[in-house]
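All protein chains of the complex are present and in place, except for one that has been dropped.
Showing subunit A:
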């Protein structure tokens, strides 16, 4: 019996690639029918039209489903649209439409279940609770998809690209908006996010939980409800991303929480309530980033240890650095601060007197947020002046060799 099965599989593999066409007047009327008839390695071409059918279950490996002229797969507000349970499946050029809302289920337009090497490229997702959900998937690529969630926030919203217990996933060049989290890596290792644009999602543009050894570069995270959160993870590389316009009392352009050993290099933090928030975040190299026009550029909590800030630019922030403690174990060396008023007599490009980036008032606000009412009041000016003369209360945190000119 086993030999027969093996023979059948060999025979199937030896056949030339089969092509099946779905559409009006084509051999197959529904995608499901074509999928049922397909052999491993087949290509299914889906012609323009709207397809209303039960959840399409793909169990055939090496299948390619290619949409021509944006065929719409309609979930009619009732169900998941495609489930992939086989390896090496490719989906391209499809429109996934309307999964509806489910309160007791994380309903996804496209769910990949325990499959390897899938490719999900150049598709559109509209009004989907979760758009792409990878569950125990391996080495898949999610590329150039356009995802527009139902918006609205509240409970009726899922994530754009969601990874759960998946390994080696690449998320590249997608545009995601109107979801809860744009991209969410949960219990996943070795994932990469590159060149995505995640904008106006209800919570985070990108969210990491318990996901080690991941990398995200060259992404733009704009006007998401609470910014970007990287939490409970190790070994994360973050380079050349842009974090903008995360505004609100619980919003951080980038929240690093319970996370160790990472690099944060050449990112831009612009126009947010808080640029970078570190709590329980340790051993990070924070180099060459720009912090512009934020309320707080950096909020460094007492339990953030051994972080190094080097060659960053701080410009036009209400507070450059705030902290909740007098004892800090992070260092600042050779950053550029627009508030620095020192001089450089030996002309080595470094200021001759240290810069203390923590304003006294920032410390007060950290402990008593209501005091923020007094920002720009004469009392605050008096306080800051008093503290400059008699620095006993602010943390002994200083950039000993501040740059005289902005880097780059």
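Quick note on the criterion: a residue touches a chain if its C-beta (ideal position, glycine included) is under 8 Å from a C-beta of that chain, and two chains touch if they have at least 3 such contacts; residues count from 1.
Convention: contacts and distances are computed from a predicted model.
Asks: Tell me the UniProt protein name of the chain this structure doesn't show, selecting from "Spermidine/putrescine ABC transporter permease", "Nitrous oxide reductase accessory protein NosL", "Sulfur oxidation protein SoxZ" or "C-type cytochrome".
Replies: Going by its UniProt entry, the chain not pictured is "Nitrous oxide reductase accessory protein NosL".
Asks: Among the options A:109, A:147, A:231 or A:397, which residue touches the chain absent from this view?
Replies: Considering all chains, including the one not shown, the answer is A:231.
Asks: Write the list of subunit A residues that the hidden chain touches.
Replies: Where subunit A meets the chain not shown: residues 103-106, 153-155, 157, 164-165, 180, 186-187, 202-204, 209-210, 225-226, 229, 231-232, 248-252, 255, 257-258, 277, 279, 364, 367-368, 374, 378-379, 382-383, 386, 390, 392-393.
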